[in-house]
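Partial view: only certain chains, each at its native spot in the assembly.
To keep things simple, chains are lettered A and B as they appear, and every chain counts its residues starting from 1.
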Amino acid sequence: MTQKTSFGNFFEDFRLGQVIRHATPRTMTDGDVAIYTALFGSRFAVQSSGAFAQAIGYEAAPVDDLLVFHIVFGKTVPDISLNAVANLGYADCRFHGPVYVGTTLSAVSEVIGLKENSNRQTGVVYVRSTGSDEAGRVVLDYVRWVMVKKRDPLATVADAHVPELPTIVSPETLGASLPPIDVGKWDFDLSGAPHRFGDYGIGERIDHVDGMTVEEAEHQLATRLYQNTAKVHFNQWAEAQGRFGCRLVYGGHVISLARALSFNGLANAFHIAAINAGRHVAPLFAGKTVFAWSQVLDVATLPARDDVGALRLRTIATADRPTHDFPDKLPNGQYEDGVILDLDYWVLMPR
Amino acid sequence: MTQKTSFGNFFEDFRLGQVIRHATPRTMTDGDVAIYTALFGSRFAVQSSGAFAQAIGYEAAPVDDLLVFHIVFGKTVPDISLNAVANLGYADCRFHGPVYVGTTLSAVSEVIGLKENSNRQTGVVYVRSTGSDEAGRVVLDYVRWVMVKKRDPLATVADAHVPELPTIVSPETLGASLPPIDVGKWDFDLSGAPHRFGDYGIGERIDHVDGMTVEEAEHQLATRLYQNTAKVHFNQWAEAQGRFGCRLVYGGHVISLARALSFNGLANAFHIAAINAGRHVAPLFAGKTVFAWSQVLDVATLPARDDVGALRLRTIATADRPTHDFPDKLPNGQYEDGVILDLDYWVLMPR
């Protein structure tokens, strides 16, 4: 009999240019959306209310951008990162259009870079992962790179290839990710704050004030909802003997918590249009409380769009450390104690 | 740059007659309903089965009355009670009609009373909150009063005004909250018990027997589902340094647990038509087990309705104390140990 069980790919299994079609297409439902709300308590009006979304020009309430991201990401795990040591970074992540309930998402990854580490125990795999709907329309794509174990340290591998990656998604392309918005129909009472695109300035820092404690059941529910099979999130028996002695919270959970917390200060930043870069500075464990603050890195108008403008934000999340003093990266490149996430992304706001 | 973060209103920010339109309209979905079932295990047939509900005259299975209440309540928190010390009471709460999946709920509150406390540190704010659907039809309204901190104890405030509130919602109005019911189509096997309106007598006491233990993840999921942002429910880091050393469970969670437990003894009490009064006697913390018992305070037929009648119930919930001995209010006005909720409300039952 052939081996039926998959142990995932190891570093030497990947080939430059290899295209992997990932398993388990997923039809997004109102159930997924409701669980996402129950997990993060996000309050952006466009995603919460069909009536609000339709008034401004959407077909219906779009599925939260990050839920789409997590669903697509989850599909890539069994093939790309089941034997990962660390998720190193994200780049060039673009949301190409709204996803509505009823859409079936599937994912494909292309290996765009490979570089063995000098210890020959591990290597870095770069993939561009693409999420598409049932008609094949791309709804999301992004690059991530991840350190993956070798099955056999002695295995020889191809020459290193490290892809050139943009440090930022050009704001010129962001408008394609949403329909025209009728800002006259935008109800700023219902959306939770009066601040528009023009009210934010480069360099402005916003403490999001609130904290959210994470429970084991919560991050397990979240990550299973995304059908993400990474072992470190679910198996206490194994992790008790591991590096940290306990399960690790999926890094994307931190991103979603930070996004939900950011409502307080960014209530009208209704759409994440792109992620420029992201780094999980430290792991998060259940029982910790997550806080966040954001800085406006840039502002941009969009070609042929006078309805919405883009803010480039950097959001820093911490564990068990409030953020009123804006904990940050230090001059030596290290981060202040408690920082767990440094995310650079574009959001759109009504003008 | 203007301040973007909201720290909520303090006592001196409220004005008598002030009307506040709350943020984040919410379209109710099958997902919300399913999570509510998973959180409380409620077994009332009308809310559980579209087929049962349609047979007796509803368009579809209505959303649980308390889920509607929690969603509307949640919207009021960021504006009304973010700086609350205590939620003091509810009155004159009426459910005006069934809410179905697909309805978008939003909420408005009017400040109907203000009274500074003698210590000048806090004051009591009385609001009438109204939940409406996307067409503006009122589905729920209620009065609550809450003790709110002052930002500045020295701030002068307007003269005290305490509204006159009814101690009871008149049963005459309750029939408007539901369609005509075809009791001939009511299947008493499927609904779980044979007892109709006429089988209950004034003064009758019912122990609901079962207990339900609350986990941190559960009450956090519930309260985020309602987009309720009250800090005390979510932030263990802050609460560890607070009054109780741990997070507080949302008082509405206790109401929903008591209602779900009350199925055993009140299986045909399918609709909460009004809440006359409610008091959270003591806080609930995760890890505790909730029990409940009820007493029939009154029975009432409804004008021009021979299909359903109303029971006025008082339901007492406890923590870590079974209720076979009906723990109650003592003659001195205090409650027996373990009591956490005293709720006075009208339910409708088939005649």
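Just so it is clear, contacts are C-beta pairs under 8 Å (C-beta built on N, C-alpha and C of every residue); 3 or more make two chains touch, one makes a residue touch a chain.
Please read all numbers here as calculations on a predicted model, not as lab measurements.
Taking the whole complex of the structure file rather than the 2 chains in place, the copy count of the single sequence reaches 3.
Everything below uses one rule, namely that only the chains that are shown with their structure count from here on.
Each chain gets a centre from the mean of its Cα atoms; for chain A and chain B, those two points are 36 Å apart.
Residue ranges on chain A touching chain B, taken from their complex, read 29-35, 37-45, 48-52, 61, 189-193, 195, 199-201, 204, 206-213, 215-218, 221, 264-267, 287-289, 320, 322.
Taken together, the chain B residues at the contact with chain A in this complex read 1-2, 4-7, 21-27, 29-32, 34-35, 78, 102, 104, 106, 134, 215-217, 220-225, 227-229, 231, 234-238, 247.
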